[in-house]
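With one protein chain removed, the remaining protein chains of the complex are shown where they sit.
Labels A, B and C are assigned to the chains in the order they are written; within every chain, residues are numbered from 1.
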Amino acid sequence: MIWKAFLLALSLVALGTGAEAQDVSLRVRTPIRLPDLPGYMTLKCDFHIHTVFSDGLVWPTVRVEEAWREGLDAIAITDHIEYQRFRADVSTNHNRSYEIAREAGADLNVLVIHGAEITRQMPPGHLNALFLSDANALAVPDWFDALQAARKQGAYIMWNHPGWEAQLIDRRVQWFPEHTRLLEADLMHGIEIVNGSDYYPEPHEWAVAKNLAVLGNTDIHQPINLEYKIQGGGQRPLTLVFARERTVEAIKEALFNRRTAALAAGKIFGDASFLRPLFDGSVKVLNAAPRREKTLLQIHNDSSVDFLLERAAKPGDVSIPEKITLWAGKTGLIEVRGLGKLPAAISRLDLSWRVTNLLTAPNTPLTVKLEVPVADPAPGKNR
Amino acid sequence: MIWKAFLLALSLVALGTGAEAQDVSLRVRTPIRLPDLPGYMTLKCDFHIHTVFSDGLVWPTVRVEEAWREGLDAIAITDHIEYQRFRADVSTNHNRSYEIAREAGADLNVLVIHGAEITRQMPPGHLNALFLSDANALAVPDWFDALQAARKQGAYIMWNHPGWEAQLIDRRVQWFPEHTRLLEADLMHGIEIVNGSDYYPEPHEWAVAKNLAVLGNTDIHQPINLEYKIQGGGQRPLTLVFARERTVEAIKEALFNRRTAALAAGKIFGDASFLRPLFDGSVKVLNAAPRREKTLLQIHNDSSVDFLLERAAKPGDVSIPEKITLWAGKTGLIEVRGLGKLPAAISRLDLSWRVTNLLTAPNTPLTVKLEVPVADPAPGKNR
Amino acid sequence: MIWKAFLLALSLVALGTGAEAQDVSLRVRTPIRLPDLPGYMTLKCDFHIHTVFSDGLVWPTVRVEEAWREGLDAIAITDHIEYQRFRADVSTNHNRSYEIAREAGADLNVLVIHGAEITRQMPPGHLNALFLSDANALAVPDWFDALQAARKQGAYIMWNHPGWEAQLIDRRVQWFPEHTRLLEADLMHGIEIVNGSDYYPEPHEWAVAKNLAVLGNTDIHQPINLEYKIQGGGQRPLTLVFARERTVEAIKEALFNRRTAALAAGKIFGDASFLRPLFDGSVKVLNAAPRREKTLLQIHNDSSVDFLLERAAKPGDVSIPEKITLWAGKTGLIEVRGLGKLPAAISRLDLSWRVTNLLTAPNTPLTVKLEVPVADPAPGKNR
Partner (left out) sequence: MIWKAFLLALSLVALGTGAEAQDVSLRVRTPIRLPDLPGYMTLKCDFHIHTVFSDGLVWPTVRVEEAWREGLDAIAITDHIEYQRFRADVSTNHNRSYEIAREAGADLNVLVIHGAEITRQMPPGHLNALFLSDANALAVPDWFDALQAARKQGAYIMWNHPGWEAQLIDRRVQWFPEHTRLLEADLMHGIEIVNGSDYYPEPHEWAVAKNLAVLGNTDIHQPINLEYKIQGGGQRPLTLVFARERTVEAIKEALFNRRTAALAAGKIFGDASFLRPLFDGSVKVLNAAPRREKTLLQIHNDSSVDFLLERAAKPGDVSIPEKITLWAGKTGLIEVRGLGKLPAAISRLDLSWRVTNLLTAPNTPLTVKLEVPVADPAPGKNR
């Protein structure tokens, strides 16, 4: 990718490894472990990304490399149509950044989606158009015209950072008549409830009420490692897309059919019909609960997401902890007390929990069940 | 486990979480990801462990808690028969530490094996007897008598740290006539080729030549976290046991039939018949190699062990890197050049590598193959 | 410390380093960076620690090794007088664990204090006596007699975990007449406001009101690394003692004169007269603020503690962030806006903050000032 590499990549003496040939294993992809859903693959996507062709700080190929390393399946390049910070030094062609990124995507098998950000004042604010064929057609004075031009290309249109403080009017997050107009004209299909490190509760409610796809994206401008996975910065936000296959077309179909969830800061926001199988496919009770005074249940979480559980109900005389964290990729313990007094007829314990980081609406955690078989105590010999 | 917990575990105000109930999720097990073998489970075991009942520094239950957290399936408690450092303060009963640990093992589903270390000068040095019924019977003056007493209980007997510098005679690692005598009397079945942070090449050769099970154990005396996974200290060594099921009996059967390997400091030592399926079950080529000048193969390593690969052969005119590391749990890239010139008939590329951290004998890396389908270049559109 | 080491420590082949001699650099001390106070050294201490001689799970020497590695200056061994969980296997002598630990302390220059925990029901609950000469003298039936026996030896007496749920009566944290009696009889000098992962707000108030030394201790029973610095577990709590020198005697003098603070879960609890110089000695403004529209102040925190700041006052027309974290050992930025409009006469900006993790009483953050010199803008050339 750098000029040196055009010629030959080996060095004479790699530091720290004596006179041996260098081990060039720095390019590494860390998968995000989340289960597929029945009938759908769980794709990890970021639909809001900038490059030097608008006001981002990196060359488009960097976005693909970052996405590949972080386990993403697809990204959309969405440079601003109306704002090009480096116009004095960088050429103006709204398709360029996509074209450059697409080639890098082909090398690394990262799907690259042709997008653009229509960047207006509120209302209607900023909107991304995805799956374009020619972004230059969007450079027209009127915002409604611009969105129609996108839609003519078959675009999927999403409202970006609806709660962005810089665009608030009267310091309130508002749904304007313009947004109703967009909705009715089939010019708005999804809404960011997460943008970078911000989460917007009211837009989350609108998404549920108006049946818009929920989206969570980075809106990244800097190299990604200057904002995420550093001191105080967590994992980048993502849109989870539940798609029939791993293609651009299948992502488009899933978006239009609202099969999405937003993953950000260790939380997942989305419909219970998606969150529940994500949880159930990730978490497994490893052992039965013997009918003893005290027993330790082993619960494994095979996903990359910690699950924070709060007891939703007291299972009769049986005592379980009020809270438990099921750490990503780990097995945890739930101490159950009082099983010795259970009636002999009981063969299953249903433990009901609120998962406080799986949210179907603002402040509305998903409720899940862990089914634990109750076993008669082992006949005493060492297993 | 502590006295406070006998009563009630909740605190009024948990630090850092305001006035909420405390999240007691500190007990966490980190699985060691290694594939099972055809017909066998891959169990992670440590057969050499001390407690305050000889010269270890922890109560026996700690050994179970440590093992559970670190993803082990089974441990043997093997306190010295002849050496009890804290005799003035701790009772002398060679079965006690096992009995205490076994109970904790039942709670956490860690298999605990009744062992003891027969601790003599070289020759024959130190030997562990495993699967005992009464360790006190081993406290007899003559070492051969002690081993026979163990064998009468059906014990499995292993030679510990045969290369331990403290017991070297003439500063050489030696096989003495006493060891031949043990072998012939069915009183030695396995040998530690790894003990703590030491690896013994000659004993590894003996194991191969004399058909002894290879073993790798910690011989831990301190709390485990004071020696491993800290500044300069890696993961604890383990014996991998390929057993028909996860029971003490099945481990015993596997040990007597030499189905073991030793994992230590990121290396695995053992027979190719075990190492090869461990590698093949862990590593997967994710994509085909298009017939282009340059292609990037994506290789995933699903195990917890990094694999260090060195090119074993040049595949004709095709160029691949000399070295590559396949990081644990990650997907890496292999850049392949020159596929554009391959004859059209070729539909598969066999890349042959030496895995320098999988060793079938001293300095003898396993050779493996990655089979890559060769594909005609995609017809150019964005996938 | 282990038997092997009695003889010779070198191995033949250290794993991972070829045939070289082994690098035995595993024993490492991580200093806790906190500034000394004018006239006093800031010593890091833990005054509540158990071993197998009561209901702890490690041999006493382990407590010294742990303390040394974690940067502590002093520990007290405080096994229960009235409760010896392993009585069947471990000898009963209430001075033993101290004697064993003291020897290890001499090797590592960790100060070891002779203590014991007088373990009664509430009231008065559990109390530690420190600086004993003979702990066996405390094994008497009446609790008041026991405390008097300790005091006769010159002991410092502290009330342990006054808010421990297991000993609550009517589920309330209470100060009983018995505690008044102790205070009046010079039999209580300090109080744990932090014990393990619990913080007790009411006892913190009592400490302020009744002029008791605030203490924060682990009450550790397990190997320390099974509870702290792991998944979900932070740094162990400590008592900071501001002592004239680093000796047992100087610690005793400082305790009796209430020169302490409690550090736990990233918070420090104590009097403003100690917290303020801790902050001021740790944090430094590195640059002046030029009279420009936007300037970036660089603030360095040289301590091991993150400081969480909230703006306490708006400095006129100048705009600063509402919140900032000054990370341990790092330099952070504070963006200041509006300096361009400041009157020319102003030569200093006083930024006033609440440090939300430095608490002089429950919910009472310390207020601090950062003094920033205001500079006229540089004359434009590259520095």
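Worth pointing out:
Please note the rule applied: contacts are C-beta pairs under 8 Å (C-beta built on N, C-alpha and C of every residue); 3 or more make two chains touch, one makes a residue touch a chain.
A quick note: this is a predicted structure, and the numbers were derived from the prediction, not measured.
Shown as candidates are A:Val62, A:Ile113 or A:Val208; the residue that touches the absent chain is A:Val62. Across the entire complex, the residue among C:Thr92, C:Gln121, C:Asn257 or C:Thr331 in touch with the chain not shown is C:Thr331. Of the listed positions A:Ala137, A:Val173 or A:Ala361, the one in contact with the omitted chain in the full complex is A:Val173. When the missing chain is restored to the complex, the residue among A:Gly154, A:Gly234 or A:Pro377 that touches it is A:Gly234. Where chain C meets the chain that is not shown, the touching residues are 10, 20-25, 27-31, 102, 105-109, 111-112, 247-248, 287, 296, 298, 300, 308, 321-327, 329-333, 378, 382-383. On the side of chain A, the interface with the absent chain consists of residues 1-4, 6-16, 22-23, 25-26, 28, 50, 52-53, 55-59, 61-62, 65-66, 69, 80, 83, 85-86, 88-91, 96, 161, 163-167, 173, 194, 196-201, 219, 221-223, 225-227, 230-234, 237, 264-267, using the contact rule stated above.
Residues of chain B that touch the chain left out of the display are 231-232, 325, 327, 330.
One rule holds for everything that comes next: only the chains that are shown with their structure count from here on.
In terms of which chains touch, the assembly is arranged so that all chains touch all other chains.
By the count of C-beta pairs in contact, the leading chain pair is B-C. One finds 37 Å separating the Cα centroids of chain A and chain B.
In whole angstrom, the spacing between the mean C-alpha positions of chain B and chain C is 38. In chain B, 10, 22-23, 25, 28 are the positions where the chain touches two or more neighbouring chains simultaneously.
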